[in-house]
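A protein chain is absent from this complex, but the other protein chains hold their places.
To keep things simple, chains are lettered A and B as they appear, and every chain counts its residues starting from 1.
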Amino acid sequence: MAKTRSWRWSLPALLLAGQAHATGIQFNMTPGVTDISQQVYALHMTIFWICCAIGLVVFTAMFVSIILHRKSRGVTPATFHESTKVEIIWTAIPVLILIVMAIPATRVLIAMEDTSDSDVTVLITGSQWRWHYEYLDYDIDYFSILATPRGQVEGRLPKGDNYLLEVDRPLVIPTGKKVRFLMTSDDVIHSWWVPAFAIKKDTNPGFINEAWTQVNEPGIYRGQCAELCGMDHGFMPIVVIAKEPDDFAKWVEQEEARIAAIREEEQRLLALRMNIEEQMVLGERVYLAHCAACHQPNGTGLPPMFPALKDNYVTTQDRAEHIKVMVDGRPGTSMASFARQLSLRELTSVITYTRNAWGNDTGDVVQAVEVYEYMQGKGE
Amino acid sequence: MSTVTTADHHDEHHDHKPTGIKRWLFTTNHKDIGSLYLIFALAMFFLGGAMAMVIRLELFQPGLQFVDPQFFNQMTTMHGLIMVFGAVMPAFTGLANWMIPMMIGAPDMALPRMNNWSFWILPFAFLILIISMFLPGGGPDFGWTFYAPLSTTYSNDSTALFVFAVHIMGISSIMGAINVIVTIVNMRAPGMTWMKLPLFVWTWLITAFLLIMVMPVLAGVVTMVLTDKYFATSFFDAAGGGDPVLFQHIFWFFGHPEVYIMILPAFGIVSAIVPTFARKKLFGYASMVYATASIAILSFLVWAHHMFTTGMPVFATLFFMYTTMLIAVPTGVKVFNWVATMWRGAMTFEVPMMFALAFIVLFTIGGLSGVMLAITPADFQYHDTYFVVAHFHYVLVSGAVFSIVAAVYYWLPKWTGHMYDEKLGQLHFWCSLISVNLLFFPMHFVGLAGMPRRIPDYALQFADFNAFVSVGGFLFGLSQLIFLWVVIKCARGGEKAPAKPWEGAEGLEWEVPSPAPYHTFDTPPQVK
């Protein structure tokens, strides 16, 4: 037995040599960190054991029959072939078992539908392929995107412990408080799933869905988009940090200050001129995070859905159109507006970067004021 | 079940048929068309399987190694479409074509010309689907469930071809279903009363009604996708007053009965094989018929259990949870009846029986995970994870596909006139059984641990299971090559098969010689 075990687990380890990490193998659903998730887990285990018991009874009968009632043992087959009594029994017993299952299931489901007032409300908006969090009670909103470097995905860098489950800006919520999530989408259907909270809810474009949680323990909880939403469906993780209420209040303060600072800086930026080196460094970072998934790191795109930016008319010639597409998006395509997703500084830099990278070499240095003027409607 | 009193066939005397390619292109013979369907299904099974191999290759390790995410999505989409519409459904139609006329004592299908068309449009449908993959921008990549608006506003231009292909498949299925119903209703031999029909015929009759009821709804929903994408309608577009969730309601109104379309004929096959090799009559024939009918009726009332996470109100969720749980009852009755059939029989374990027994065990596992999925609060955790993938592959691969394989082994002597190679068959069985479980069982764990489905790359904690699953997948794929070899070998020669190669078999198909002559039952047999 010991021998088989070591073989079983060493085989994949061998196959994955070089990237096997000390993450324990999880066989079962997480009990999670909320009262609801623990109820869901208990329900899951109850149903699981009932199903195992049913399976055991059926398979035992079957295998006893296979062992005893075989022709090679010289048995003569019986001739019975119907019994209304038996049929009624094995219709009635499953019905009873199902009722036994339905009662706790109904109870948990109704407990999940708690519509009482919440302490914090977050509007979650899914879009291809990032999450946007907006705190309705505070002046805070930001995008949350995959933070795993592409090098790790492509195998050029060793994979980190939270490979594909890490984001640049996690959602932060307080522990012990009721947090309500409103969910919607900007494009296709996504599904916001954090197993530790037992929340999985679709975000439907144009419609709003609701879910809530009350996390008992501070910690970092990770999840993923659960509904196929296009090319990078596998690359839009969710990270939630639950903090004690005091720490949460501190975070809110910091975050509000940070966002105010960005706005202030934007005003300052309008007067300032950034040099090309500075813009290329920032622009590349923004490009790899926001653009490279579709347009590819080397700007070749995936035509015709995602056009090449290298040697593209817009990115090498039509500067005004370039700014317009970045600010407004291209209606009817996957090209979204980045006006709200990126800061003015990021927006400017990524345009400059695109106009000078991969041999585009226009030498153009776009300045914040130019983009700002377009956004204010003065550009035309 | 039924016996023939007059055995005066003159079949051998007019066993003439056209030769060459024309025979196959213009044939109206139910046996030829049955063979065409089965060969086509086998080809599609290997094509869809090759796509599954691509998927498993990419998922063997974390990271992107072989394909890009967009191609990966095309693979999952095409794998689903090809396996559902190209492999499982045509295979069952092929079996229906071959066996139903022989089982009910009819000379052919009722509508032989339509039979020819309904087969021959099928290869074109799949040709269109496969060609769409070579268009700039690639083929369909929105999953076989093609949820709007991913399949409308956000899809590539192959969508038009996808819609066209689905329409053709739908027309083919509907024509096939009409043919089956007319044949069973009108062409039964004298004395072949309803409650004497073999269960395979019964399950197919009910399946055919399901097909007629839901394939037009599928045609409707793909048409709506087409007009939403190209003709500015807004069925599913919120901006124009539509609702993307409406798509899911219409799709699953088709989609749920569709999964029963893929399993009811399997019940019929197992109900034929188990009594044969247990040498004992099927237990509870009548209750089997009623259970099949109630599953079919209930299948129209459960569709929204695929949509628990879309944000339905509690009362609707509860309704669909209860109806879904209820389906377990007639399904359970079937399993219990099969076990009771085996009980105190005199069993032997030829390859068809082995596959049928594996079917009962593995389908039951899939059925039990189905009960777990019906429990809505738990489904919030299972939904769209590998737990679901495990569930429906247990039901469809070790369920539907195993039953088709069992049927092929069971009736191959009748079709070819030769016994298949029992040793190779057993090898195929054991390789398939072990690898199918290596392939799909760990998916339960990886799903419970939190791995979403339809992702080309995954977090490191899922790596060990995925490597395991991929190895299982490659082994399962290779095992099916044994099957191909057995079938080819049997078609080309082998030990001569008697009219009734299985000691315990009953039914009209065993009254005609093996191989079954080109024309059978020109004079209807008298069934007592």
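As a working rule, a contact is a pair of C-beta atoms (placed from the backbone, for glycine too) under 8 Å apart; a residue touches a chain by one contact, two chains touch by 3 or more.
Rule of thumb we're sticking to: contacts and distances are computed from a predicted model.
Missing chain, UniProt name from the options "Sugar ABC transporter ATP-binding protein", "YeeE/YedE family protein", "Cytochrome c oxidase assembly protein CtaG" or "1,2-phenylacetyl-CoA epoxidase subunit PaaC": "Cytochrome c oxidase assembly protein CtaG".
Contact with the chain that does not appear here is found for just one residue of B:55, B:110 or B:291, B:110.
Among the residues B:105, B:140, B:311 or B:330, only B:311 touches the chain that is left out of the figure.
Summary of contacts with the chain left out: across A:82, A:186, A:256 or A:284, the touching residue is A:186.
Among B:243, B:350, B:421 or B:509, only B:243 touches the chain left out of the display.
Residues 115-118, 121, 123, 125, 127, 136, 182, 184, 186-187, 205-210, 327-332, 336-337, 339-340, 375-380 of subunit A touch the missing chain (whole complex, contact as defined above). What subunit B contributes to its contact with the hidden chain is residues 110-111, 174, 178, 181-182, 185-186, 212-221, 224, 232, 235, 238-241, 243, 245-246, 249-250, 253-254, 311-313, 315-316.
In this section, only the chains that are shown with their structure count from here on.
Averaging Cα coordinates per chain places subunit A and subunit B 33 Å apart. The touching residues of subunit A, counted against subunit B in their complex, run 9, 11-13, 15-16, 19-21, 23-30, 39-40, 43-44, 47-48, 51, 54-55, 58-59, 61-62, 65-66, 69-72, 75-83, 86-87, 90-91, 94-95, 98, 101-102, 105-106, 108-110, 112-113, 128, 152-155, 159, 161-165, 187-189, 191, 193, 195, 198-202, 204-207, 209-210, 223-235, 302-305, 332, 334. Interface residues of subunit B, counted against subunit A in their complex, comprise 60-65, 68-70, 73, 136-138, 141-143, 147, 149-150, 153-154, 156-157, 238-239, 243-245, 278-287, 309-311, 314, 317-318, 321-322, 325-326, 328-329, 332-333, 335-336, 339-349, 357, 360-361, 364-365, 368-369, 371-372, 375-378, 380-381, 383-385, 445, 448-450, 452-461, 463-465, 467-468, 471.
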